[in-house]
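Of the protein chains in this complex, all but one are displayed in their positions.
The block that comes next holds subunit A.
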Amino acid sequence: MPHATRPSTNESAFVLSALRENLRLDSRALDQYRPISLKFSSDPDVYGQTDVRMGKTRVICNVSCEVITPYSDRKFDGVFNINCELSPLIGAGVEIGRPDQAELLLSRLLEKSIRRSNALDTESLCIIAGQKCFHVRADLHVLDHDGSILDACCLALVAALQHFRRPDYEVHGEQVTVFDVREREPVKLTLQHQPFCVTTSYYDAGTIMVQDATLLEEQCREGEIVVSMNRHGEVCQIAKYGGVPVDALSVLSVVKQSWEKVKMMDSVVREALSKDERERDKGGRMKAELSAENERVMERPVG
C-alpha cells in the first residue's frame, strides 16, 4: 500500500506557475487566511472543548483536569500536558503509534509555543505544595487535513485553554476541599499570554511567501518557516526545519507578516469567547449570584 501520495507533475508545475503570477487556486491573496470558524461546546456544563475549521481543515481540542500529586522535583508547579496525535481519519497513509516526521514536528512545535513559553502558568495550578496540584491535559484531534494543521491546532488549543474552567477549591491548613461544578462555579485558568503559530510556506528559493497553504500547496513547497508569537509582538519561537535556504531579511519580513496574522487570530478567538460567554450567561445573573469572589469594598482606614 503506498504511503504518501505525491501530487502529479502537472499539479505541482501548475501551482508554482500560478503562484508566480500571484494567483492561488482558491483566489486568495498570498498572505490571506481561509475563513476561520471557532465553535465551543453547546453543552452549558462543558468548558474547554473547541472545534476549529480553516477551510476544509478541522481540528477539535478538549481540555480536562484532575487532582494529582505534583512531581517531587517541582513541588510548586502543577502539570500541563499536550497530546496531539494524527489518526487515519485524515488520510489512509497515517498510522497511530508510528509518528512520522510531520507528526513529531507538530507536537514539538506545540510544546515549544505553548508549554515552554509558559502560556499557562503552572504555579497557579498548585493547591498544596508538594502534595496536591492540578493536572491539566489538552487533547487535540485532527479530523480533516487540508493544510495548516499546526496553525489550527494552536488556535484550538489556546481558545480551549481560555474557555476551560477548573473546579474551585478551599484550603484550611492541611485540608483541601475541591468543590464539584454543581457546588461552586468553576474558575478560569490563568493564562499569561496567548501565543499563536503562523506557518509560512515558501517557493522559488524564498522569493514567494505564502501563508495558510492548502494540502496541495504544502506538498509543492520548498520549505516552511513557523513563527509563534502573541499579539504583543513577543516571539516565542521561530522554526525552520531544513528546506531550501532563505536569507535573513526574508525571515524578518516573515516575522513581521506573522504578527499581523497573529493579531487577526487573536481577535477571532476573543470574539468567539465573548459571544459564547454572552450566550451562557443570559441576563448576567448567573455570574453575580454564583461567583464565590468577594466584592472588595474600599474602606477608609479608621483613626
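Here, a residue touches a chain if its C-beta (ideal position, glycine included) is under 8 Å from a C-beta of that chain, and two chains touch if they have at least 3 such contacts; residues count from 1.
In this text, contacts and distances are computed from a predicted model.
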The chain that is not shown, which UniProt protein name from "Small ribosomal subunit protein mS31", "ATPase, V1 complex, subunit D", "ATPK synthase" or "Exosome non-catalytic core subunit rrp40" does it carry? "Exosome non-catalytic core subunit rrp40"
Residue among A:91, A:167, A:223 or A:243 that touches the chain left out of view: A:91
One chain is left out of this view; which of A:11, A:31 or A:222 touches it in the full complex? A:11
Among A:23, A:102 or A:251, choose the residue that contacts the chain missing from this document, as touch is defined above. A:23
Spell out, residue by residue, where the missing chain touches subunit A. 1-2, 5-14, 17-18, 21, 23-27, 91-93
